[in-house]
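What you see is the complex with one protein chain gone and the rest in place.
Up next is chain A:
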Amino acid sequence: MPAVSKGDGMRGLAVFISDIRNCKSKEAEIKRINKELANIRSKFKGDKALDGYSKKKYVCKLLFIFLLGHDIDFGHMEAVNLLSSNKYTEKQIGYLFISVLVNSNSELIRLINNAIKNDLSSRNPTFMCLALHCIANVGSREMAEAFAGEIPRILVAGDTMDSVKQSAALCLLRLYKASPDLVLMGEWTSRVVHLLNDQHMGVVTAAISLITCLSSKNPDEFKTCVSLAVSRLSRIVSSASTDLQDYTYYFVPAPWLSCKLLRLLQCYPPPEDGAVKGRLVECLETILNKAQEPPKSKKVQHSNAKNAILFEAISLIIHYDSEPNLLVRACNQLGQFLQHRETNLRYLALESMCTLASSEFSHEAVKTHIETVINALKTERDVSVRQRAADLLYAMCDRSNAKQIVAEMLSYLETADYSIREEMVLKVAILAEKYAVDYSWYVDTILNLIRIAGDYVSEEVWYRVIQIVINRDDVQGYAAKTVFEALQAPACHENMVKVGGYILGEFGNLIAGDPRSSPLVQFNLLHSKFHLCSVPTRALLLSAYIKFINLFPETKATIQEVLRSDSQIRNSDVELQQRAVEYLKLSSIASTDVLATVLEEMPPFPERESSILAKLKKKKGPGAVSVELEDGKERGELNGGGDRGGDAAIAASNASTPSPSADLLGLRSAAPVSGATPSAGSLLVDVFSEAGPAATSAGVNDDGFLRFVCKNNGVLFENQLLQIGIKSEYRQNLGRMYLFYGNKTSVQFVSFNTTVSYEIKSRILNVQTKTVEPLVEGGAQVQQVINIECLTDFIDAPLLNIKFRYGGALQNISLKLPVTINKFFQPTEMAAADFFQRWKQLSQPQQEAQKIFKASHGMDTEVLKAKLLGLGTALLENVDPNPENYVCAGVIQTKAQQVGCLLRLEPNAQAQMYRLTLRSSKDTVSQRVCDLLAEQF
């Protein structure tokens, strides 16, 4: 039990909390809680009305239970009742419960809002504050709707108490953040801005948060706040430490308000008014000067508050980025902090310098601290500080210090904390690429990276090195030599084997002159790693081997021997087995010329943004990457000139089936049998650009389309990845189609997008679709509704185009939507006489369409009838004199006109032939229906 229990102690609550604390196990705790819940429930349900105190106590117990992490599903009503109590203490507990356990129950919200409304209009400042706190804590849209109009009034009213103003300002801020559309400042703007002049420091402190947020969203409307903020800041900065009484915090005048003022100014460019600007620069200089003064107190609170203002001032100086003098002073100040004994200050100095490094005025000044920062990276005990040091090194890197920084980062990697290794690897890779002057250094760096931190080298990194080596012929020989040497190590990382396999497969010939790296030595070296590698790497090595056969005919026998061995040609992995079989066959039957053509050196890759940079951006979030590879000249140098880029697209487009590193050799187009199973592995070429060219196009599918002439539901399309089901219904000239896209795999489809295209200019069909969610989880099905209006008769069906990414590869499927003219048939029943009369009326030659064709299916009567009904027409019995024949009638409904249509189908069972005759008032309709129907029997 606590020694102090102020105000009204709730004994029952204290006992309960004691009990919970004494529980020896989780089970005991749950048991005790359930007992309490049962007790409270019975009290709430009991016949005897509870007094306010008990109600408050039980609500408080429920709150405690909820805060322990248990679900609470009752008591809300009792809490709401407490809101309307006159007893402050009951009201307070009621509000607390509501704030913590807000329930979207609309009935309850109405009651709560009512209680709040009463308290807001009570003119009792304590009650008003409670109500405002509750609104700020809940901040729901319903509350914004109810109170967003009222609160600005309270905020600026002359007779509002200061404490209420403070709550009102922050309450309004909360509502503005949650529902900006509902908080309209308009007429209040200038009065709110003038709160910056309020006598009461607390009011200014609260109001400025609101003003800062509003200014950042509508800078123009609030720009008068700049001069007010500067003069307020100036008064604080120049005040003696005792002037502001209780707003002085450990001898620092108004640190919170100062920081908020400096933060507000960061919403704007430097003041245009010379006097205001002069005053502000003076403030900033005073703040920088004060940092050099001896501290007025040894307490850490004093130095924290003082430095908080200093850092905020430096942020403003960096934001303005226009005063070289201040920027350099800021940089020097941060330089001092880099060696401060307080870890917090070292951390913040490193962080703040990162932004300073990107300013042209201070970049050089930041660079002078390189040794200190490198030292921090090596010696800081705290990993989060080391992380900041690594960030700063990355930010301050340029051509002059790149080698030093990359070397330091590499050596740090060997001992780096696991949590930051991957990011470090990406940074090293980016810097090495960006500042590479000679490419041997670049290749060395990346291979070192793989050697030191192979596990953290993502695919993007090793793809990138290969891309660059392929594009730069002056580094290919060096790369081959270096990777050959690196592979000599008894244990080398699998990523090294991948790079080695690829580079030797392409450029092994450049080092084959040296007997120490003769073709056979190269092959044996690679093959010695083979058995330790995963399937994708093995697949890559097999491709390297076939490339060897082309480069070095003398290795052919050895390699064929390897390919022929059971472990390859009968490998249980289908991809490996297939490669072994195909390569073996290719090497034995193809002539040298064919082989040389098929296995030609990879063409240069097209220039793209570094995928590594994209990955780092993704990892750090937008805006977090301070170094951009934006310098076109530098990128050009690295990728070997844009003029050579085009050919690679050809290699890329050959890749029709994604499988682990399948397109390594650009071999797909020549491979006699194509591995038809798409797997989740990603193509080398595909990874580099978002709009990967490796799209599989199924072509336009007609079969599915024709199957739906006489039916409305079924499976429209199906392949290994996707199934599309269809349900449709038509009424008069309107139709609605439901498409069901089913993901048959266990991997999600991303960027899933469908479009229905139709020639709009022809004004034939009006097609409306709703877009589908871009993500289809593995095994999931999404639905799309398509609304169709038939304006006039038509032949061409709308096209449905489906695009999505599956395991990195773009899939592209085009289908004809089964919308045919007969869908808009209204069946028409008529007697024989009517039929023949109309038949005769439609006797002009162009009104008739006729086809005689062979039966492709059985001539079963019931099936025929079902199909004719499915066509949408009425099947007329006892009309045709020959009972073997079928006649039908219907009216096609389009927006423009109605087209009556008569049909006669004469089967000849002996000849297995049909004669189909259509007559309608419109020639195109007769022809189209005849064409469609002729395909159905």
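To be clear about the criterion, a residue touches a chain if its C-beta (ideal position, glycine included) is under 8 Å from a C-beta of that chain, and two chains touch if they have at least 3 such contacts; residues count from 1.
By definition in this document, contacts and distances are computed from a predicted model.
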{"item": "Listed names \"NADH-ubiquinone oxidoreductase chain 2\", \"Protein TRANSPORT INHIBITOR RESPONSE 1\", \"AP-4 complex subunit epsilon\" or \"AP complex subunit sigma\", with the criterion being the UniProt name of the chain not displayed", "value": "\"AP complex subunit sigma\""}
{"item": "Of A:I98, A:L170, A:L551 or A:L616, the residue in touch with the unshown chain", "value": "A:L170"}
{"item": "Candidate in contact with the missing chain, chosen from A:L67, A:A275 or A:A911", "value": "A:L67"}
{"item": "Hidden partner chain, touching residue among A:F147, A:F222, A:Y268 or A:Y347", "value": "A:Y347"}
{"item": "Candidates A:N22, A:N325, A:S384 or A:Q783 - the one touching the absent chain", "value": "A:S384"}
{"item": "Contacting the left-out chain in the complete assembly, out of A:I33, A:V183 or A:M201", "value": "A:M201"}
{"item": "Hidden-chain contact residue, picked from the options A:L82, A:I98, A:C283 or A:A308", "value": "A:A308"}
{"item": "Residues from chain A at the interface with the omitted partner, ascending", "value": "1-2, 4-11, 14, 17, 21, 48-54, 60, 63-64, 67, 69, 87-89, 92-93, 96, 100, 126, 132-133, 136-137, 139-140, 163, 166-167, 170-171, 173-174, 177-178, 201-202, 205-206, 209, 245-247, 249, 254-257, 259, 263, 301, 304-305, 307-308, 311-312, 343-344, 346-348, 381-382, 384-385, 387, 621"}
